[in-house]
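In this view, the complex is presented without one of its protein chains, the others remaining in place.
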Amino acid sequence: MGCACGDRPTSLDVGGSAVSVTAGFWLMVLGIVVAPLVGGLLTGLERKVIARFQGRQGPPLVQAFYDLIKLWQKQPRAVNRIQVVYAYAHLFFMIVSLLALLLGQDLLMILFIFSFASVALILGGLSVDSPYSRIGSQREIVQLLVYEPILILMVIAFYKVTGSFMARAAWGLGQPLIYQIPLVLVAFLSVFIIKLRKSPFDLATQLHEPHQELVKGIITEYSGPHLALIELASWYEMVFLLGLVALFWSTSWIGALILAAVFFSLLTLIDNVTPRATYAWMVKFVWKVGLGLAVVNVTCLYLG
Amino acid sequence: MSLVALSRKKSPWLLHFETGGCNGCAIEVWACLTPVYDVERFGMVNTGNPKHADVLIVTGCVNARSGRVLRNLYSQMPEPKVVIAVGVCACTGGIFHDSYNLAPGADRAIPVDIYIPNCAARPEAIIDSVLHAVDLLEEKGRSYDARRS
Partner (left out) sequence: MIGKTVIPFGPQHAVFPEPFHWRLVMEEERVLDAIPGIGYMHRGIEQLATRMEFAKTLFLAERVCGICSFMHALAYAESLEKLMDVEVPPRAKYLRTIWAELARLQSHLLWIGLAADAFGFESLFMQAWRVREYVMDMVEFTEGGRVMTSSVTIGGVRRDLHEEAIEFLLENLDKLEVGFEEVYQVFTEDPLIKHRTVGVGILSKEDSIRLGAVGPTLRGSGVAQDMRMLGYAAYGELEFQPVVEDSCDSYARMVVRLKECFQSINLIRQAIKKLPDGDVLVKVRGKPEGEVVTRIEQPRGELLYYIKANGTKSLERFRIRTPTLSNLPPLMHMIKGACLADVPVITLSIDTCIACTER
């Protein structure tokens, strides 16, 4: 289930009509249950691959699940109550955005829900007094500013090609989106890396590596079960982002899977061969290259 | 073995604190993370954040100033937690034992569960100690669960 379109029931009318209620229900159950399994396995796979890149044996494939269960069983220790609320909100909005994508809902709305999830994490980081957490949150805000325009441009390009904001409109296309908006996809790669917090854009936090100048950045003050919530949300997030990628090749299962796999491998590769950038450099680079590519692509769509 | 117990055994996250010795053991702890010794195969991650850690590795001898930091770090770690004193300085003070500003051993500051002597402790010994710590962690986890319920 690495992609959104893959979960489309066969009875679905590909003309772009709504999913039936029963199918929708099962799709939601599938999304809630299977997505974290896939996300956890992918996280484990990634850590394994990275270890092999570095000439190490690496952790077992299911390591991410061990970590999650262990964290869940640790002593709950929150700095304040509102911090916990934000952790739950982060997870909740992340699940909602994934489900909305699975159900083929309005892309603009999905992106706003997705941003909501990020905002919840930022507020959680700002709600405590730790300077690491605060500076991590500030950086996360900068990242939000950096990638949001690209996502909006992606939706605009999507609308221009399909004539609809609904994600399920992509399922009825004659040819994959990637033929018409390839540059947007390239721009999306930067969003992908920023959101999954990999080098060179792992500025705000990192889950599995010691993060240097900010200790753990935005999640410094979370511990035990609350950290588990954020970890779980990150799995949903990974599946959600891969689903967005799969949207670019929504006409065939295999194409979508291949595209998602390519993005995943690129992510791992780039993470391994780059050091961390400063945030000023990130803003400059992503806006110049990422936003530039997306704008060129959208302009071409409107002109051609 | 229950899934919880297994998970506790398979995912010890480390926090390393050098209280002030000669760095020799600290470097050996770091060497454990690298390709030749690679502790990540046992699921160990060097977190650098006490709030995420399960196992506290103390290297070096404790003086008044670093002892304060050490107690602080220890109290920030959520239960269940295990402390390992790596190297002879952290165990007894070693060659510096009768110096004017040192506590002879990290156990004067915080409760220590596992001691590894030697100067400097070898990476193999450190890995072995963490694997012992994992069993202890599971045991402490069970008693913690019993207390909680």
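Brief remarks on what is shown
Note that the chains take the letters A and B in the order they are written out, and that residue 1 is the start of every chain.
One rule holds for everything that comes next: contacts are C-beta pairs under 8 Å (C-beta built on N, C-alpha and C of every residue); 3 or more make two chains touch, one makes a residue touch a chain.
Fair warning: this is a prediction, and the values are worked out from it, not measured in the lab.
The missing chain, though absent from the view, touches A, B when the full complex is examined. The chain omitted from view is touched by exactly one of A:Leu123, A:Leu173 or A:Ala277, namely A:Ala277. The residue touching the chain not shown here, chosen from B:Gly21, B:Gly43 or B:Pro78, is B:Gly21.
Only one residue in the set A:Gln138, A:Thr162 or A:Gln180 touches the chain that does not appear here, and it is A:Gln138.
Looking at B:Leu73, B:Ala90 or B:Ala133, the residue that reaches the missing chain in the full complex is B:Leu73. Residues 50, 53-56, 131-132, 134-135, 138, 199-200, 202, 209-213, 215, 272-281 of chain A touch the missing chain (whole complex, contact as defined above). Counting the whole complex, the residues of chain B in touch with the unshown chain are 15-31, 33-36, 46, 48, 50, 60-61, 63, 65-66, 69, 73, 94-96, 98-102, 119-120, 122.
The rule we apply is simple: only the chains that are shown with their structure count from here on.
A straight line joining the Cα centres of chain A and chain B is 35 Å long. Note for the complex: chain A touches chain B at residues 47, 51, 54-60, 63, 65-70, 73-77, 208-211, 215-216, 220-224, 227.
Touching chain A in their complex are the following residues of chain B: 3-4, 6-8, 10-11, 13, 34-35, 38, 40-43, 45-49, 51-52, 54, 78-80, 141, 144-145.
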